[in-house]
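As you look at this complex, bear in mind that one protein chain is not there, while each of the others sits in place.
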Amino acid sequence: MVKDLPGLGRSFGLPDDAFEQRRPDKGQITKREVRAVSLYSLGLRQDSVVWDIGAGTGSVSVEAALIANRGQVYAVERDTDSLPLLEANLSRWGSENIHIVAGEAPGVLSGLPDPDSVFVGGSGGNLASILEYAASRLNTGGSIVINLAVLERTQEAYRLLKKLDFATELTQVTSARGKEMADGAVRLESLNPVFIVSARRGH
Amino acid sequence: MVKDLPGLGRSFGLPDDAFEQRRPDKGQITKREVRAVSLYSLGLRQDSVVWDIGAGTGSVSVEAALIANRGQVYAVERDTDSLPLLEANLSRWGSENIHIVAGEAPGVLSGLPDPDSVFVGGSGGNLASILEYAASRLNTGGSIVINLAVLERTQEAYRLLKKLDFATELTQVTSARGKEMADGAVRLESLNPVFIVSARRGH
Amino acid sequence: MVKDLPGLGRSFGLPDDAFEQRRPDKGQITKREVRAVSLYSLGLRQDSVVWDIGAGTGSVSVEAALIANRGQVYAVERDTDSLPLLEANLSRWGSENIHIVAGEAPGVLSGLPDPDSVFVGGSGGNLASILEYAASRLNTGGSIVINLAVLERTQEAYRLLKKLDFATELTQVTSARGKEMADGAVRLESLNPVFIVSARRGH
Partner (left out) sequence: MVKDLPGLGRSFGLPDDAFEQRRPDKGQITKREVRAVSLYSLGLRQDSVVWDIGAGTGSVSVEAALIANRGQVYAVERDTDSLPLLEANLSRWGSENIHIVAGEAPGVLSGLPDPDSVFVGGSGGNLASILEYAASRLNTGGSIVINLAVLERTQEAYRLLKKLDFATELTQVTSARGKEMADGAVRLESLNPVFIVSARRGH
């Protein structure tokens, strides 16, 4: 049964500026176009257990929790300076089924229930060990989705997941947003390309 | 209360090949990256009334119905030759809250309840009259999202929705998918760029 | 016969930072990827007469003059504040066959010899009258190439040149440049998409 949690009254698809961001990292939030494709690739069900590793502002967690509204979402973040903003964003946009997990992956993941969907938002130093650990815990039919800016790590993630026998796909998403000029005419401003590696097991 | 409809057991985010397509139109389906961004822009709530105009294969309707699982989705399609495939796809992936509406928009929309979210998948001849009609019926806080391939119609849609006093945004999404070569190395294959115009009223 | 002009000792293909730019307009220079495609579309011959309308920093003029080294290049610029920088760039990178024409197009073009290649770098207010005038003066087999950021003007230019019976093509160029991070890994930074309209007469 769906509880009418605070965050569930809102609609799916928050704009980027809904989320408070740390000053120096501003602009590091997963852009909405990439967030949309990533969420769409996570294979979310209503009862999914979701790990959001490198949760950052929490933008993926709050949206995943809207779809997995009978499931559980774990927002994992190692940067203690980011936690207050993560908490603020979750309390504003989130629901009771989101849990903050402070600490470094993969170590901190050991206490969590097995995931159906794993999102890796950052491409930090532990990528290989995070992916290997997530793969070892992933439920049958589950999905792993990674956002990457860096060419080298994109390949590393892709190859590793292939080697672990996942059906693995790579997509590069490049968006450009219309910007109105003084006279109302519209030109396009590019966002940086992002690689999305998504892997599914058991089909 | 959420009924356990058949389609609700599945996860959000179907691949393109989940949907049967008409032979000569093959490839005309909204590609999953664009579908993801479009769905994310529709402002869907659990109880949303959704119009999917130019429903085609039904790929947007079945995903919208998964999120708006206490709402109603109307899959509007004028091409009678497409209806059997639409029906087949809905019965495979859809839920009981999706209704096929056969006929030409905007005329055929008059009998439907006021929408919270309107998706226009095609950029057929009636674009202006469809948008004007949809705007006249849209509930407060509602959203209109249009996919466009054609430059001229992109501007037409953008300008019209601005004139109708919507907060209107334009995004061009270009995706490239990794393709494995014989030796396992990966190159990128582009999908055609798509313009997504999204408009929100009442803020 | 080719005179060994100062600029001809250098190689074709200057980097963006070769050109001094006005402070507030910095970043407005035609980026090298777009400059390359534009130059390649101009149909330059060794003896071409070239009009570079909205010459700005002169980056197109100096490269065109390297190929049209037995021809003449006219760098037309209406912004008197830009002229000193244009002069500085031309004297650094240019050759004796480049001539600055200060004033507003199309009026100021009347005294110039008929062109074989016309480049329009800006999309200022006079676009239609510039294109119509350039078309009326263009030699048989000549080419017109326009760089545009704005959707509306892209279509305007495309349609106008089609109506004037040119073989007209439209290309959108989106580049992303590798940026090294602290650890030597490379991510991609997008440049804004640019539309290049190119038109050829007489084939």
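We call the chains A, B and C, going by the order they appear; numbering starts again at 1 in every chain.
Keep this in mind: a residue touches a chain if its C-beta (ideal position, glycine included) is under 8 Å from a C-beta of that chain, and two chains touch if they have at least 3 such contacts.
Being a predicted model, the structure only gives us computed values, none of them experimental.
Here one chain is not drawn; of B:A18, B:L112 or B:L151, the residue touching it is B:L151. Note that of C:R35, C:R78 or C:R153, the residue touching the chain absent from this view is C:R35. Where subunit B meets the omitted chain, the residues involved are 149-153, 174, 176, 178, 181, 185-193. If you put the missing chain back, the residues of subunit C touching it would be 1-2, 8-13, 32-33, 35-37, 39-46, 48, 66-67, 155, 158, 162, 169-178, 184, 186, 188.
Within subunit A, the residues in touch with the undisplayed chain are 151-152, 154-155, 172, 174, 193.
Definition applied: only the chains that are shown with their structure count from here on.
Judged by shared residue numbers over all numbers used at their interface, subunit A and subunit B contact each other through mostly the same positions, with over half in common.
Rounded to whole angstrom, the centroid-to-centroid distance between subunit B and subunit C, based on C-alpha atoms, equals 41 Å. For this pair, subunit A with subunit C, the centres built from the Cα atoms lie 43 Å apart.
Inter-chain centre distance (subunit A to subunit B, centres taken as mean C-alpha positions): 23 Å.
Among the residues of subunit C, those touching two or more other chains are numbered 151-152, 174, 193.
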